[in-house]
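Apart from one protein chain that is not included, each protein chain of the complex appears where it belongs.
== chain A ==
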Amino acid sequence: TLPAAVRSSPYNSTEAHTDWASAISYNNFYEFGTSKDAPLRNAPQMALRPWRVRVEGLVNKPREFDIDDLLKLAALEERVYRLRCVEAWSMVIPWLGYPLASLLKAVEPQGSARYVEFVTHYDPAIMTRRPVLDWPYTEGLRLDEALHPLTLLTFGMYGEVLPHQNGAPVRVVVPWKYGFKSAKSIVTIRLSERQPATAWNKSAPQEYGFYSNVNPQVRHPRWSQASERRIGETRRRPTLMFNGYADEVAGLYLGMDLQKNY
């Protein structure tokens, strides 16, 4: 169980939550299989304790956290966020966590740190050995994106501990970017000066850029991103710039060509 969480964030979406059954059975977690229902079946084999998270690289206080200590580093908040997958479906999920900024400030990033890399758990004994992506799965953010108050270090959802397939025991949630940017089951957080390589970008750079901000005007090379299907609804709805978080995050990208930096 998780400590009690503050439940009124100004960032909360007021839209109806996606039903729990859909949120735990329709997942992309390719280490456990590439069909949407495979993670529900296979991910429970992943042992969640003991679990340690190393925070390293360009920080003054590198540290290895036990997951139960990490959980108590800051007060948990409930954040109801839209989740937009690059495959053009979306959900609304009440996450439980605290801003990643709280952790990053605790380890004191050095002045030269510009990027944050997330390395996720990979255990070939229980995960696929086929090189679908370059395992372990890695993701990354620019430091200012990682420090943005919307970026959530997440331990639970719907008032419960994160289910295995949703990225237990700890993941990030970056609601203005396509879902794959929100790395699951994190074991290392590394601060660096140079932009880290990320799994999908390595796999297909022309399709998945480092930024991968939700942007209805930049089409995926193989499909339009102008609309999405909200899980539970039958008709498509228009996709919003930055997944509806433009007021909060557009400032991070001032002066950048988002067609080029997709």
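One rule holds for everything that comes next: contacts are C-beta pairs under 8 Å (C-beta built on N, C-alpha and C of every residue); 3 or more make two chains touch, one makes a residue touch a chain; residues count from 1.
Rule of thumb we're sticking to: contacts and distances are computed from a predicted model.
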item	value
Protein name as given in UniProt for the chain not displayed, "Intermembrane phospholipid transport system permease protein MlaE", "Protein-methionine-sulfoxide reductase heme-binding subunit MsrQ", "Na+/H+ antiporter subunit C" or "Tryptophan synthase beta chain"	"Protein-methionine-sulfoxide reductase heme-binding subunit MsrQ"
Selected from A:36, A:54 or A:114 as touching the chain missing from the view	A:36
Chain not shown: contacting residue from A:187, A:231 or A:252	A:231
Of A:119, A:133, A:189 or A:249, the one touching the omitted chain in the full complex	A:133
Full-complex contact with the absent chain, from A:11, A:89 or A:122	A:89
Sites on chain A contacted by the missing partner chain, in the whole complex	21-23, 25-26, 30, 34, 36-37, 87, 89, 130, 132-133, 200, 203-204, 219, 222-224, 229, 231-232, 234-236
